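Only one protein chain is missing from this complex, and each of the others stays in its spot.
Each chain carries a letter (A and B) given by its place in the written order, and its residues are counted from 1.
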Amino acid sequence: MNGIIEAIKTGVPGVEPVEVSYPEKGYHCALQASPDQLIGVVRFFDERRFYLECLICTDYADYLELVYLFNTHLAPCRAKVAVKIDPRQPTAPSISALYASACWYEREIHEFYGVLFTGHPNMAYLFLHDGIDHYPLRKTRVPVPPEDRARLDSFKPCEAEDTFFINLGPQHPSTHGVLRVVLKMDGEYIEQAEPVLGYLHRMHEKMAENRTYQQFLPNTGRMDYLGAMSFNLGYVLAVERLCSIPVPDRAKFVRIIATELNRICSHLLWLGAYLADLGALTPFLFVFDDREAILDVLEGVAGSRLTYCYFRFGGLYNDVDDAFIAGTRAFVKRMWSRFSLYEKLVTGNVIFLNRTRGIGTITREQARKYGVAGPVLRSAGIACDLRKMEPYSAYNEVDFDIPVGEHGDVLDTYRIRVAEMENSLRIIEQALAKLPGGPFMAEKVPKKLKPPRGDVYQVVETPRGELGIYIVSDESDGPSRMKWRVPSFSNLMIFPELAKGVLLADAVAILGSLDLVIPEIDR
Amino acid sequence: MGERGFHLEKEIVPVKFALVEKVLDLARANSLWPVTFGLACCAIEMMATAMSRFDLDRFGAGVFRASPRQGDLMIVTGTVTKKMAPVLTTLYEQMPSPKWVIAMGNCAISGGPFVFEGQYNLVEGVDLLVPVDVYVPGCPPRPEALLEGFLKLEEKITGSRRFPRVESVW
Partner (left out) sequence: MVNDLLTLAGSDAGKMVIGLVGVLAFVVVNALALTWAERKIAGHMQRRIGPKEVGPFGLIQPIADAIKLLGKEILTPAKADRPLYFLAPTLIFVPVLVSFIVIPFDAALQVTDINVGILVILAFSSVTILSILMAGWGSENKYSLIGAIRSVAQNIAYEIPMLLALLPVIMLANSLSLKEIVEGQRGLWYVVVQPLAFIIYFIASVAETNRTPFDLPEAESELVAGYHTEYSGMRFALFFLAEYTNIFIVSAIAATFFLGGYQGPVLPGIVWFLLKSYFLVFVIIWLRWTYPRVRFDQLLNFAWKGLIPLAFLNLVITGGLLKL
């Protein structure tokens, strides 16, 4: 960590990096920059092969603060760059030329805060629509001026001589959810793909500012309904980090058992849905059978089948009983035998292999520039899994592998997800064996939380990849700003790049392999 | 709680339906083809209802048609935002009559957990856009609840219920 601070001091003149306590804040160093110095700082990080984790804007009353979080895939080294801008004339230079992932983050901040990024190629609506005439996330009501409205409303696909536009969605015959992709087609080949988001924008971030920390807990499960446990976990870990609440060991182990069961659930559903996209409808029903076994086990302790709200600040809502342990053991035993069925039905199928081999290849540089996460990142050959990089809960006490792909194509993402399911079973077995006794909830967790002023950033590894939660606290019992850095958003960014010049059927295969869950993208 | 069922009492129906209408209603109730319209979390529970454990195909409703021209039932599963509202109404208009709508989940009934002061993107209930026949509450409702919603819709169409009603114990 010291190395990076020294490097910044020498590499970028005029900035003062400060080392920060990681257990308290979730990042390793912080520095302030002015809008003029920003490009220099970003170029510094780009040369050292950092990736842009997130771009956040917060509305403090006297100024708007842009926070850039950079990180590497090789070792945990998170740097926070904060830029203050004037709220009456908010402008900042765009870094989308250096980092392609910044393109959409800047569009989002523009339509939610009104910050104009100079040099950005396309400032049209991403989530919102022209019925919303103010900048929603500002603390006071700031209406949208006419010239900005013209800029936002500028996406109008028009047909040319040899090409035509086709909409993939928002109503899908498959499980993608409400994603609309506008495809410019030349016959069967795609010339350009432009996702249009926001059909499920449920205002989670605005709600967070109107709720207390406890009241926001149910929202976390609705953001990613397939991996609700990991979103739950990320949120409670973030608040526990903010308020320094300790967690008993039993709760830590149960948390990872529940999260890994949920991971298997999510990957199974992805498998079925992906094959349904490719045309094979039967595996979809087989995976739901396996999922029902997991849901029965989890329903017994969490009370819910899909959108869990099982974790609380300091532990769990409910202790696990013998029925849960017996049910989990039985499920693990059954699941080990199911892999051979999927192997025969899916992995050995010639048609499936021909549809997925060599499709949608991602290079390492693309993976870094777009900030992709999860199995998509690991298929490109980068062995980065946050459960091993920045271990949380009891992950450093269990032994598991990180499957990595070689080619970066869609078949690799499939293989990685199946291998991740096997590793999850191993984690569950070890955690069940090591499950300690004791309390499941910390003592004396205050009903009204009094967090210190400041911000934290917590990351967890969801089934789709890296989830980051950035909370800004102003000492009240609810967050002042909560930003969710979701993996599906970053993974979707690479889709227009991969879809250029491919057949429609391949584009559907690539979109399915990114494993998107739309509510978490739209938040 | 009291009986909240839907009964077609012989005495209060002023119009007598001919046999053809009865046969048509029976056929329509037993062959409801849903249009795939999964919006959010409830869609997963709708899919679970169509899968092997709960099997919606038993009632003839397992053929999920992708094109709205070929479906007769729209199950609105999930939150309807203002951006999605025109899409929903277009799809509803494209369906040929007779058509029905089931509002599944709290979001489709009245906005669900996302109603808060200052909300700017939510349509608080799909019945503000299209006429709804059956409301299935829950967040998300269990597959058994959706099956009950189906049976209620069949009762609404034909006037008689397939399975006996389960009486509440409270």
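Annotations for the structure displayed:
Throughout what follows, contacts are C-beta pairs under 8 Å (C-beta built on N, C-alpha and C of every residue); 3 or more make two chains touch, one makes a residue touch a chain.
Note that the structure is predicted; figures quoted are calculated from it, not measured.
Considering the full assembly, B:Pro96 is the residue among B:Pro96, B:Gly118 or B:Pro131 that touches the omitted chain.
Touch with the chain that is not drawn comes from one residue among A:Leu98, A:Ala280, A:Ile325 or A:Met441, which is A:Ala280.
For the chain left out of this panel, the touching residue among B:Glu45, B:Asp72, B:Asp133 or B:Glu155 is B:Asp72. From the options B:Leu26, B:Val115, B:Leu129 or B:Ala145, the residue with contact to the unseen chain in the full assembly is B:Leu26. Shown as candidates are A:Ile5, A:Val142 or A:Leu504; the residue that touches the absent chain is A:Leu504.
Listed by residue number, the positions of chain A touching the unshown chain are 164, 166, 168, 172-174, 188, 275-282, 285-286, 289, 345, 349, 351-352, 354-355, 503-506, 508. Touching the omitted chain from chain B are residues 23-24, 26-28, 30-31, 51-53, 55, 57-60, 62-63, 65-67, 69-70, 72, 94, 96-98, 162.
By our rule, only the chains that are shown with their structure count from here on.
A straight line joining the Cα centres of chain A and chain B is 33 Å long.
Every residue of chain A that touches chain B in the complex is listed here, in rising order: 128-129, 131-132, 134, 136, 170-175, 177-178, 198-203, 206-207, 210-211, 218-219, 222, 225-226, 269, 284-285, 288-289, 291-292, 305-307, 518-519. Considering their complex, residues 36-41, 43-45, 47-48, 51-53, 64, 66, 78-79, 81-84, 87, 91, 113-114, 116-122, 139-140, 142 of chain B touch chain A.
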